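Every protein chain except one is present and positioned as in the full complex.
Chain IDs A, B and C follow the sequence of writing; residue 1 opens each chain.
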Amino acid sequence: MQQFNEPNIITTSTDKLFNWARKNSLWPLQFGLACCAIEMMSTGMAHNDLDRFGAGFFAASPRQADVMIVSGTVSTKMAERMTRLYEQMPEPKWVIAMGACAISGGPFLDGYSVLMGADRVIPVDVYVPGCPPRPEALIFGIMTLQKKIERDQQVGYDRPRPALVDEDGTINEYLPEREYTEISEGKAPRLEGIRPLKRTYVFERAGMPPASQTDVGWVPPEVKKRLKEEARAKKAAEAEASENGSANGSATENKENA
Amino acid sequence: MQTVLNILEVEPIRLLISFGAVLFLVLNLAAVLTMAERKVSGYIHLRYGPNRVGPRGLLQPAADVFKLFSKENVSPGRSDLWVFLGAPIAMFIPAALVWLVVPFAPGAVVADLNVAVLFFVAITSIGALGVVMAGYGSRSAFSLLGALRGAAQMISYEVPLILSLLGVVMLTGSLSLADIVEAQGDTIWTWYFLFQFPMFITFYISGLAEVKRVPFDLPEGESEIVGGFMVEYSGMTWALIQAAEFASMAVMSAITVTLFVGGWQPPLPFLDLGHFNWVWFGIKTALIMFTFQWIRWSVPRLRMDQLMDLGWKILVPITLIWLFVTAGLLLVFPSLGA
Amino acid sequence: MALSLPEGDLQTRLQGYLDGLNNRHGLEESEITDNVVRVVALPGDVPAVLATARETLSIVHLSFITVVDRQGSFELTYELMDFRGGRVRIKTTIEGDEPVIGTATRSYPTANWHEREAYDMFGVAFAGHPDLRRTYMWQDHFDHHPLLKSFEISTKRTFEGLR
Partner (left out) sequence: MLSEERRAHHEGALTEPASSRLVSPDIRDEFGLETIDMNMGPQHPAMHGLLRLILELDGETVVRCDPVMGYLHRCHEKIAESRMYPAVIPLTDRLDYFANMHNEHGYVLAVEDLLDVEIPPRAEYIRVLMCELMRLASHIPSIGFLMLELGAFTPILYAFRERERIQAIFEAVTGARMMFHYIRIGGVKADLPPDIPQKIWDYIESLEDNFQRDFVDLIAGNEIFISRTRNVGKMTQEQAVEMGVTGPALRCTGVDFDIRRDYPYSIYPELEFDVVTDSAGDVEASYRVRIAECLQSIRLIKQCLEQMPEGEVMGDTGRRIRPAEGEGFGRVESPRGEYAVHVVSDGSDTPYRVHYRDPSFCNMQLLQEIIPGHYLPDIMPIMGLVDPVSGGWDK
């Protein structure tokens, strides 16, 4: 098959068709982060009716979504998840940063766990200012995105799409080409110069629960398996002890303590 | 010209061409139905629905299809690729195949099988296979749950579905759909949905469950398991699953119309349109499909155990009792049967 | 099965709470101000005081636990409510950089998450807590207890000019 290096009549015609289709069928990801999510919902509801533009189908799974509306403050804990969601969306995909928080951190800019704008981790196409933006503003943002899609070309134009997650799972920070003001620059090295506290793991102290309970939520399967085996061994030992009679009771206790 | 018509008379070619036409119809129907669904939901929700693309938003399905066509097709890294990609096809083919036996008008049927009812029952039950394939192939907890739900639901609702159409078969004494339509006569009060009313309702409900529509959309469960078996599908594979869903929904309404609501027969004798009687078929099918969508936007979803209760404890006894009633009436008044 | 809520005059009830706590524990301060029983206890006594409040005086509701970093010591406030206008505020002060105090979850299971939050934000450890892990921040990637006064955020610097 011939490779087209420059736009010609075939590529521009298909571009026109597909750009028309894409811009008129922008399905947002059902992904509400914070307060702006309520206004995003309002936009989808009867009064503002995003469905008029063909954008009313809020896809619950990122696999079926075209545009991610980052609606609210992105915390550092969430940034990792958001990046993964972005990577899960199939190409072509777009991102709208909705609200001051998603643009720059907004009123929570100084927070220790707040990401200074979604564009630090994923490429953003349209910024919609406001706190929160009115539904009309979001609709305007979507129409702006439609204009942007109209200009899109499949040949002769490379949209920069850096890989955000490496093979080994590390997340690369995506830095857009725009000037940061002073406040933002003060952000990155912010934690320097602050005395990091001695890590106070609870199980290092007396009278505290065992280590397995201080883990965050999920227990890895191998650990689970090990715990299960331990419990089984313990149960077997108990059963054995009860078979041997109550005389050995004290011995089992010692074993358990050990 | 005559030779062309003669060639069309040859059975394999006629079959191929007419099936091609029906397939074209089905694919378009799926697109139109998505549009109808969005418009109907719009009216129920007191909003407009799509109205920007083309006149009154009528080109919206075209935009959706072309967009989905140009989307990247993602398959999860650890998925079982061939099962994953085969599932949408396994879902679509049964939905399209049933159209082979649907009589649109007198003589207008792709294959007038004398065991058409059996064919319909056999082919619809294959649909569950696609759901299980999709859930297994995607390698995700949500998909797996959706697939297991789908398999359990579709297999258990086969039973009331089959039992409820037995009454019609007993009355007609034939398994051919064309015969069943003929037997119903061209007056609204001789159609089977009156005499077989409990069976009609049971068939309708089991049909809803069979095509996984609200309130029986547990395999998808948008707000519970985020799309269930189709959570990992994107682009054209997802579009194919959607097309299969809408096609099976359309075919279920068509079969309901054929079995209970008189197929192409006009409601009253003087409304007979001759060669245009397929219009009646279309209107009735559209009405049944509209009720599907009406229910879709009106009621919440059932839970798995409640779904099973409804199927086995209510629908199956009703159909069995009415089967006995029908048989008894046929014994007493043999003139009821054809 | 129905839960019995206290009845009767508010002032007598408050006096009852005050006397009940005073009689059983050596408290540093105890007074009634603005319909609130205000009690200052030693950190070691707090679990026992809370147990008395729950078991003997049947004050059913623990509203919140506030920790204040007084730079060198930590001030804890437990606010109890009896659902009928009565409030009991138990205060205590823990000295030192790595504070430890007994858990309130034995008497008030709802303290579970409040104490997890306090541990996350201040590093206050609650001995005997069933499930002490961080609520908001990561267990592994974030080494600070952010609400300590020694943890500064950039706003302090940017706002200094305005003051």
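Side notes on the structure shown:
Convention: a contact is a pair of C-beta atoms (placed from the backbone, for glycine too) under 8 Å apart; a residue touches a chain by one contact, two chains touch by 3 or more.
None of the values given here were measured: they were computed from a predicted structure.
Considering the complete complex, the chain that is not shown touches A, B, C.
Across C:Leu62, C:Ile101 or C:Leu132, the single residue that touches the chain missing here is C:Leu62. The residue from A:Trp27, A:Tyr112 or A:Tyr127 that touches the chain not shown here is A:Tyr112.
Residues of subunit A that touch the chain left out of the display are 29-35, 37-39, 41-42, 45-47, 60, 62, 72-73, 75, 77-78, 81, 85, 107-108, 110-114, 131-132, 134, 216-218, 221, 228, 232.
Taking the whole complex into account, subunit C touches the unshown chain at residues 1-3, 5, 60-64, 66, 68-69, 77, 79, 81, 83-85, 87, 108-110, 112-114, 117, 121, 134-138, 146-147, 151, 153, 155-156, 159, 163.
Against the chain not shown here, subunit B presents residues 41, 44-47, 141-142, 144-145, 214-215, 217-218, 221-226, 297-306.
Here, only the chains that are shown with their structure count from here on.
Averaging Cα coordinates per chain places subunit A and subunit C 35 Å apart.
Between the Cα centres of subunit B and subunit C there is a gap of 62 Å. Within the complex formed with subunit C, the residues of subunit A that make contact are 77, 110-113, 183, 186-187, 190-191, 194-200, 202, 205-209, 213-216. Within the complex, the subunit B residues that touch subunit A are 38, 42, 45-53, 57, 59-60, 62-74, 222-223, 226-227, 230-235, 238. Looking at the complex, you find that subunit C touches subunit A at residues 98, 100, 119, 123, 125, 127-134, 136-140, 142-146, 148, 150-155, 157-158.
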